[in-house]
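One structure follows; several queries about it will come next.
A protein chain is absent from this complex, but the other protein chains hold their places.
After this line comes subunit A, so read on.
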Amino acid sequence: MKVAQKTIKFLLIAAITLFTTVNFASESDKKQDNQNDGGRVNTKTEVEDYILHHIKDSHDFSLFSYTSNGERKHVGFPLPVILWTSEGLVTFMSSEFHHNDDGHVIVEKKGLKFAKVHSKIYELDKGVSSINFDEDHHPTNAHKVLDFSITKSVVGILLIGFLLLFWFSRLAKQYKTKQIPTGFARVLEPLVLYVRDEIARPNIGEKHYRKFTGYLLTVFFFIWVLNLAGLTPLGFNVTGQLAVTACLAIFTLIIYSVSGTKGYWMHMLWMPGVPVLIRPVLAIIELAGALLIKPFSLLVRLFANISAGHIVVMSLIAIMFTLKESLGVVGATGLSFVLSFFILLIEVLVAFLQAYIFTMLSALFIGMAVEDHAEAH
């Protein structure tokens, strides 16, 4: 019975994969690229552009692209675009941009014109039919709109969110019937214990840690699994999006600011034990530290580490093309394979490390805010 269930599951997944591949493989970039090679990525600048494009958020979920008969074909899903414009809410599918990313394809909705430039959607000014750029390649006759689209990162968040909910609610359910979980849940249990006993408890303290463990656990697994998902060929770069890391950092900021004790704020605003004249100066430094530097360090560290990891791995893979002339096909491929393999291994470690550091620092900041300041300094 169990085997049959597994087979059905497998067949379902296989069918979905096949269906989507077939369905979207037919979708191709109608507009011919400027180059004659049909948009192949093989020169240095093209590789650079490709990498920079990859680490940005994307409005469609493309798995890979290939060129046939001089036409660039993209395999993946279109995703819904949801915009808040001067005319209110506008929605359409990202496939209407036809994978164009330089503002040449104009989509008209509700009498407004939209163009996508470097993964950003611009609303063209009234009466303009094509987009103009200044020398820094910024659009001059269009402005950004609030973009609530289900982008690739949002899909990633949703996917991993559901995955986490599924995994851990199953672990929770297992405890109802048995003391020791079995199967995959047995792998998750020590991880939960690790976060609770190695991160939450020692940093926050025995008295308060219970309240914050839920948040820390969520953040830890969210970052870790998304980091790992970013290393798969699916190519998520969710934790490398400033908006996402900023959101996480601000959560931590809000939590430790709200739960800060009177002593914590007193030490920040009116430091006891130092001359009165120095106190306001210290207050400014302390406030800047707590409200700006701490969350900023959190958000930049995670963003920079993950983005850098993606850039390094992709650059090493690109050695295959960029060093083809000097090393030969076999040499360049071999070098690229060996280097990217080891860097990818390191990235697996970094994926965990960054999740650990973010959670650990969050716990530390919370711990500093909730500890009892009764002891004299």
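Odds and ends about this structure:
Heads up, the rule we're going with is that a residue touches a chain if its C-beta (ideal position, glycine included) is under 8 Å from a C-beta of that chain, and two chains touch if they have at least 3 such contacts; residues count from 1.
In this section, contacts and distances are computed from a predicted model.
For the chain of the complex excluded from view, the name given in UniProt is "ATP synthase subunit b" [choices: "Glucose-6-phosphate 1-dehydrogenase", "Peptide/nickel transport system permease protein", "Trehalose import ATP-binding protein SugC" or "ATP synthase subunit b"]. Screening A:Tyr50, A:Tyr215 or A:Trp270 against the full complex identifies A:Tyr215 as the residue touching the chain left out. Here the missing chain is touched by one residue of A:Val244, A:Ile306 or A:Val350, and it is A:Val244. The missing chain, though absent from the display, is touched by one residue of A:Leu165, A:Leu292 or A:Leu345; that residue is A:Leu165.
Panel shows subunit A; residues 56-57, 84, 120, 146-151, 153-154, 157-158, 161, 164-165, 168-169, 171-173, 175-176, 179, 189, 192-193, 196, 210, 213-215, 217-218, 222, 241-244, 246-248, 250-251 of it touch the chain omitted from the view.
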